[in-house]
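Below: the structure, in structure tokens.
In this view, the complex is presented without one of its protein chains, the others remaining in place.
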């Protein structure tokens, strides 16, 4: 009997562990290390309407227990993601979470509508941390009204459930979560990266060509746990938790905070086997904690 | 000739290094390790009108490259700070930055007015990260209007320059900085801690008795650098930078981001000698970087 | 109270997950007394971030060595357990007040009550008490036989009772059970162990002359950060406090709230 299987809107998962969007490409590289069917789901790299090269390099910088990235949404574009990446992934029996991004509302709508029809896409992860060009660069993810509006429009066109991926760079994460829940989100994914910067002492310039970038890794875990703890007590939709996860213990901490599934990002770069390792170690940890099924842990710190 | 001396509103410092508020008590403990006159200034623990016991324990929790604290503003109260702590510190020729806190506007005003008259207090650091009880617990530090109002009132009564200490837990740090600058702040101190949480897997409860706490240490450095980089380009008042500093290299990174002085917090717990060590190592690093005086570095990443 | 790089002279696994570590020091050792603790940095970098408080188990002033005994469990202590002879660790110490040997007179009888990983600081204490001509009785509680350590060493110094919660070794029950059942009499109590055990001691012997060593999560370890405070007993204001790192870790029975 499985102790890890999880049923979430659109996602019927053999375990609640998925690689985080942008940290696993479209799966091909990690498929060289292990069978992708080991995973509960796969969150693929953000797809945009057009092919994007992204930002100039350097695109990553190291920080204490974390890293900054400013990839700039490089991706082959919607057509190619549909025709190549998703078709390639069909060989694996694993639900795909399609992360979608854009700078205009219309872009999001187009990607959502078309990608949600792909055979193996079981959910959309709406990445609202991108700058909204129409609103003068304010990210969709920091204004509850803008986020709510976008969620509604994406929900209307999507054939699969929509998880809204929240940015932590806000004063009030609960307000954001409630806004997108009311707009019809089926679930939340949190957290995206914190905005950060490193400066090269000799060049006297930011290390990242883009200036600032997104901070990920264990450094941000306490912020993720705090936000999930706050939000999960207020919303009634499930949360896919992420931010610094690299062990089975971390997964349990996220579940106790209120997550119902988790995504592992940066840790894949350090250990390509981190996801299967976590999946293999979870049952033993559940034993230690006297837990039969992992669902028993959801929100355990406040329930 | 000194290469490190720094003139800021109210603060004439032999070097721009001070211990951060709350991480150095009122100096007594560290005076056992070295002569406090080595320091550029000392930011003392937050003083409130009344004696406060603070939060229940545990009050600290470790995180990857950081720590959480929820001390709860424990301090002996204004009268005792004035009569004992500040008088004791008078034996050292070092300017004191008095960090002040409260939950009501009137408290802040009383502390600011009285503490600013102390002989060795050369500046006030207005800690606006505390919950504002009148506004229903919203912290003074997350609403620009509330912060601006408080800054004005404190400026009116203070006999010394006022540095407003900004909370990083906001969507738009520039908006906050501009608001307090317009309200008359003489300088900024940034950043205070990020809100975070850790959960004990076995007890299924937050490790901190208070639930959440403030994240400090190297983990938050990239967030601090990013915020100072943003703010320093917009305001014309000086910034005391802090957040994860533990080396001379870190100090230079903060200066290049836009700081004119720095505070060292958590690192004191790991190495009681960290402040004098940094001060001793700075000249050598300036040599390496071909810099005569540290002021040349201020804002070097964007100037 | 200094910071010193100490070299690992020996590291032995002496019970389940329990290690005995001998550190070679320079100045630090000469300052140390029984019941004080060290604040140990187990790695060079920021992972783990904080120092770990560990009690001094014995002091060898001739050799300039300190012995500590710790349980490897979390991230930091596991890393410490992986250190090899010859490796260095940065140590801040000695910290805290220590056990007052002077509270017991020569010829009197002291009972030393230890619980689990609270046992180590009682060892140096016992040696000091014995050196002063005080009769020592040791009551050492552990969870199970696999957790027991230093039984013989304590036995060499005085009467020693071991109790285990599961009865796999020695007396089956708590340290309090042992004291009552064996009718142990004493002039002074010295104790270190889990808070429930210390509470039980205080409840059972509220009027006795006794000293309890407390634990709390620490930041600085030197009194500056206010992480480790506890309330003072019978304080109507609720704002009086003691810092475990500097006012403690040892407090008289009745002094602070457990």
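For reference, chains read A, B and C in written order, and residue numbers begin at 1 within each chain.
The rule is simple: contacts are C-beta pairs under 8 Å (C-beta built on N, C-alpha and C of every residue); 3 or more make two chains touch, one makes a residue touch a chain.
In this text the structure is predicted, and so the values were computed from the model without any measurement.
**Student:** Tell me which residue among A:37, A:79, A:271 or A:287 touches the hidden chain in the full complex.
**Tutor:** A:271
**Student:** Write down which of C:47, C:147, C:215 or C:255 is the residue touching the left-out chain.
**Tutor:** Touches the omitted chain: C:47.
**Student:** At which residues does subunit A meet the chain that is not included here?
**Tutor:** 22-25, 28-30, 32-33, 45, 51-54, 57-67, 69, 71, 74, 207, 217-219, 246, 266, 268-273
**Student:** Against the chain that's been left off, what residues of subunit C make contact? List them.
**Tutor:** Counting only subunit C, the missing chain is touched by 43-48, 75, 79.
**Student:** May I ask you to list the residues on subunit B that touch the chain which is not drawn?
**Tutor:** 64-65
In this section, only the chains that are shown with their structure count from here on.
**Student:** Looking only at which chains touch which, which shape fits best: line, ring, star, complete or other?
**Tutor:** Topology of the interface graph: complete, with all chain pairs in contact.
**Student:** Between B-C and A-C, which chain pair shares more contacting C-beta pairs?
**Tutor:** Of the two interfaces, B-C and A-C, more C-beta pairs touch across B-C.
**Student:** Please indicate the chain closest to the centre of the assembly, with centres calculated from CA atoms only.
**Tutor:** Central chain: B.
**Student:** Between subunit A and subunit B, what is the gap in Å from one C-alpha centre to the other?
**Tutor:** Here subunit A and subunit B have centroids separated by 34 Å.
**Student:** From the mean C-alpha coordinate of subunit B to that of subunit C, what's the distance rounded to whole Å?
**Tutor:** The separation of the two C-alpha centroids amounts to 36 Å.
**Student:** With chain centres taken as the means of their Cα atoms, state the distance from subunit A to subunit C in Å.
**Tutor:** 46
**Student:** Can you list the subunit B residues in contact with two or more other chains?
**Tutor:** Within subunit B, residues 63-66, 217-219 contact more than one other chain.
**Student:** Mark out which residues of subunit C touch at least two other chains, giving numbers and ranges.
**Tutor:** 46-47
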